[in-house]
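As you look at this complex, bear in mind that one protein chain is not there, while each of the others sits in place.
Let's turn to chain A:
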Amino acid sequence: MWDYTDKVKDYFFNPKNAGVLNEANAVGEVGAIACGDALKLMLSVDPESEVILEAKFQTFGCGSAIASSSALTEIIIGKTLDEALKITNQDIADFLGGLPPEKMHCSVMGYEALQSAVANYRGEVWKDDHEEGELVCKCFGVDAGLIERAIKMNKLTTVEQITDYTKAGGGCLTCFDKLEEILSNANAEMVAEGLLAEHEAYRVGAADPKKLKEKAQAAKAQAAQAPQPQPQQTLTQISPLAPMSPLPPPSAGMTNLQKIRMIEEIIEELRPHLKKDGGDCELVDVDGSNVLVKLSGACVGCQLSSVTLSGIQERLMAKLGFPVRVVPVGRNAH
């Protein structure tokens, strides 16, 4: 499973500030059950000082989602709203001693919930994200605003990272092109603002996430029509469940049996010559035009066995009148 830090485990097993806060005057809800995680953040804010007096959460999600939510409440209690708004998802991850890259979206969820709760307190709606409002990843309901914020706050430079931080692109990945566009635009802006070195910036179609691109293409291929049938190779009739014939159609008017007998005879004729040199050769099988033979004695491992084999091969072809290939077997003992 995941390599969680002890602090993540501690905040998961013994979450602080879990539950419902009845006297909450600021509530932020993000995520959805369909997406696998959801967070409800409840705050009690002092109207005078805007200090967060109490914070509680309810989270549906994995271990790191629960730990991130709990960590968030610990970080913000006692802070003013303005101070709290400065907290980034990285602060949440750092508080927990780090999160696995694939789980960074849990910290982003905490950040988003906090922004949402403050907006709720101030009677604002999170307009800005829905203004350009485009829903990019339909699988996980992630819009362009969230993706852009995650890119800029965490200096993301690959599409894979966008998925780790926001889940966008974690499903069918048909939004890959859009993610690339958002990423390259955001990176370009960051370069202009001096926040990112030029060589680090992502350019559309540029680089790495070959894996992701492949996945996207697969998804597209699935949606598209079925592939063209392969060109048919032969005109032979196929009877699939019939036993596979060990031999091709008999050549030169010979039946398979005749052919095998003839090969056997030729090899028998050769054996005395090999035996004289301390070797031996026996016919193992005939597989199509391959004649499988077993070499033993001095022939095994002999540097010149290829000479012997080609000798046998030549002899066979001369007698049979069609090409064969002599293949040695039983020499697999490496």
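Rule of thumb we're sticking to: a residue touches a chain if its C-beta (ideal position, glycine included) is under 8 Å from a C-beta of that chain, and two chains touch if they have at least 3 such contacts; residues count from 1.
Definition applied: contacts and distances are computed from a predicted model.
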item: Hidden subunit of the complex - UniProt protein name among "Phage protein D", "Sulfate ABC transporter substrate-binding protein", "Cysteine desulfurase" or "Glycine cleavage system H protein"; value: "Cysteine desulfurase"
item: Given A:89, A:120 or A:187, the one touching the chain that is not displayed; value: A:120
item: Option touching the unshown chain, where A:12, A:176 or A:202 are the choices; value: A:12
item: Residues in chain A touching the chain absent from view; value: 1, 9, 12-13, 15, 18-19, 27-40, 58-63, 65-66, 102, 112, 115-116, 119-120, 125-126, 129, 139-141, 163, 167, 170-171, 217-218, 221-222, 226-230, 232-234, 238-244, 287, 292, 296, 329-334
